[in-house]
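All protein chains but one are shown at their positions in the complex.
Per-chain numbering from 1; labels A, B, C and D assigned in written order.
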Amino acid sequence: MKVGIADTTFARYDMARAAIGAIKKEASLEIVRYTVPGIKDLPVAAKKLLEEEKCDIVMALGMPGAAAQDKMCAHEASSGLIMAQLMTNKHIIEVFVHEDEAGDEKTLAWLAEKRSVEHAQNVIRLLFHPEKLTRLAGTGQRQGYEDAKPIEGGSGGSVVH
Amino acid sequence: MKVGIADTTFARYDMARAAIGAIKKEASLEIVRYTVPGIKDLPVAAKKLLEEEKCDIVMALGMPGAAAQDKMCAHEASSGLIMAQLMTNKHIIEVFVHEDEAGDEKTLAWLAEKRSVEHAQNVIRLLFHPEKLTRLAGTGQRQGYEDAKPIEGGSGGSVVH
Amino acid sequence: MKVGIADTTFARYDMARAAIGAIKKEASLEIVRYTVPGIKDLPVAAKKLLEEEKCDIVMALGMPGAAAQDKMCAHEASSGLIMAQLMTNKHIIEVFVHEDEAGDEKTLAWLAEKRSVEHAQNVIRLLFHPEKLTRLAGTGQRQGYEDAKPIEGGSGGSVVH
Amino acid sequence: MKVGIADTTFARYDMARAAIGAIKKEASLEIVRYTVPGIKDLPVAAKKLLEEEKCDIVMALGMPGAAAQDKMCAHEASSGLIMAQLMTNKHIIEVFVHEDEAGDEKTLAWLAEKRSVEHAQNVIRLLFHPEKLTRLAGTGQRQGYEDAKPIEGGSGGSVVH
Partner (left out) sequence: MKVGIADTTFARYDMARAAIGAIKKEASLEIVRYTVPGIKDLPVAAKKLLEEEKCDIVMALGMPGAAAQDKMCAHEASSGLIMAQLMTNKHIIEVFVHEDEAGDEKTLAWLAEKRSVEHAQNVIRLLFHPEKLTRLAGTGQRQGYEDAKPIEGGSGGSVVH
């Protein structure tokens, strides 16, 4: 199994380091890193990792700014990442941290680290333990800030129907 | 016939359980469940269920949050689900419950359950009883809350022209 | 020639009956009707009618609600319908009536009927009388409410250049 | 060389006549005109002109209304026109005149005429004189209203590097 990591020079935190560290902690996998200027360059970078580098899954890491134009860029990048997945039948886990998700830089750095780590764990689950994701289905998992609580006695999905 | 169920760990209610229960009540079908982290992972999950697991139809279940960013994610996911259908010529029934569709958690849970069940019934109709859908055409069917009423003497469609 | 009619159980008026009636009045054509739950199911339904049922053209009939979320659904459905046309090189005539296009239910029903009928006439023109559309080019045709007037002596297009 | 002209019955001015006149003034070319009901029908019409009628380039002419819903239609049509170009590797020159671009009908008619003519000239340049476009690069060309001025001594591009 081979994991692609696509990240940007635009981001203000080295999210890839966090993600790569978390992946290595959980599994021994080949990792290919590909850095592009900004988030709108991520869709083709991810697709190239999947098709040319033969990765089985990709993480696309980015930090969109807080302005309206940045939100639009993030929307365009996200739409492109979904299309890239549909063209390859492989997952690209988008890990975006918007600059306005935290009130100060310290929290923003913490969030970027934590979200990258927690989505790296999702990558491992998708590759090796899909049943673990199903057990967490409907339980309000969040990556970064605290999980939301399941509502009304939700208790995670069953892998047996 | 084989039904795929794609759901998320982000959701706060186990909508898949509700959907699977409703399907089993109506028909004996093979069901494949595939849980991903969030709604933006649903399009490729649904496409993989259709193409790799050879499902005949997929339900894509999710609970987008109430913030503007969550609405954008839901839009991106919905667009991807439509594209996945166009690439496969198969239906993916989107069952999204937005967190702001209910004023309290109890109602939200009820809504998530009810909408999942009612869309599971639509899945059965699409697979086995398309003429039942035509009889309901133009009658203001809603999934979850009460149906809208048909206007001006609307009385459902006729399958014979 | 074969015409596909895709409609929804969500709509509150049987627009398909109006459209089918108008088509039959003008031409003897095979008609295939396919009803789906909502407008976001229309793109793949229309594509299946074109590709699996070998229709030459499709009408996609729907009645989006008035809320912001409904407008977004209509946008996603419209984008999908355009993509389905580009993938098949065939026309899908979208006939959407937004609930907030009329102040009362009686007018809404009248509008749904009239727009369906007038677009059915467009379908006949596209199939059999394209020169009639060119003669109407630039004349402010509307489907449902009164036509807009051509501006500044516009008088319709010429089929001879 | 063959030019496709796609236009609509919705428009309130015969933009195609203006465009065809301007093309004929500059070159002797085969022209195929294809009129559809509205701007959302233009993407597939343009693609059919390129693929079925073997046109080398297409002009897509339309006049979106001023309401929010009309703006959304224009957005969907524009996105479809871009996709149609990507699927064919040929240009489709979009010539849209929004009803709210002019304060009165006389100006609107003038604008529709002028923009159609000036984009027809762009079509000729793209087909026969691409170097003329490069000489105008970065000079603030507008179609219809007065050109914007180049800023800071901009003086058009050079075709020799």
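Heads up, the rule we're going with is that a contact is a pair of C-beta atoms (placed from the backbone, for glycine too) under 8 Å apart; a residue touches a chain by one contact, two chains touch by 3 or more.
Quick caveat: nothing in here was measured; it's all calculated off a predicted structure.
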Chains on display which the left-out chain touches in the complete complex: A, D
Contact residue for the chain not shown (choose from D:Thr35, D:Ser116 or D:Gln143): D:Gln143
Contacting the left-out chain in the complete assembly, out of A:Val58, A:Cys73 or A:Val117: A:Cys73
Residues from subunit D at the interface with the omitted partner, ascending: 71, 75, 78-79, 81-83, 85-86, 89-94, 98, 119, 122, 126, 130, 133-134, 136-143, 148-159, 161
Missing-partner contacts on subunit A, residue numbers: 7-17, 20, 24, 31, 33-37, 40-41, 43-45, 47-48, 51-52, 69, 72-73, 76-77, 79-80, 83-84, 87, 105-106, 108-110, 112
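The rule we apply is simple: only the chains that are shown with their structure count from here on.
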Given subunit A and subunit C, the chains that contact each of them: B
Rotation angle superposing subunit B onto its copy subunit D by C-alpha atoms, nearest 5 degrees: 145
Equivalent interface positions on subunit C and subunit D, same or different at half: different
Intercentroid distance (Cα basis), subunit D paired with subunit A, Å: 40
Chain centre separation in whole Å, for subunit C relative to subunit B (CA means): 25
Interface hub residues of subunit B, defined as touching at least two other chains: 79, 83
Chain contact topology (line, ring, star, complete or other): line
Each pair of chains that touches, named by its two labels: A-B, B-C, C-D
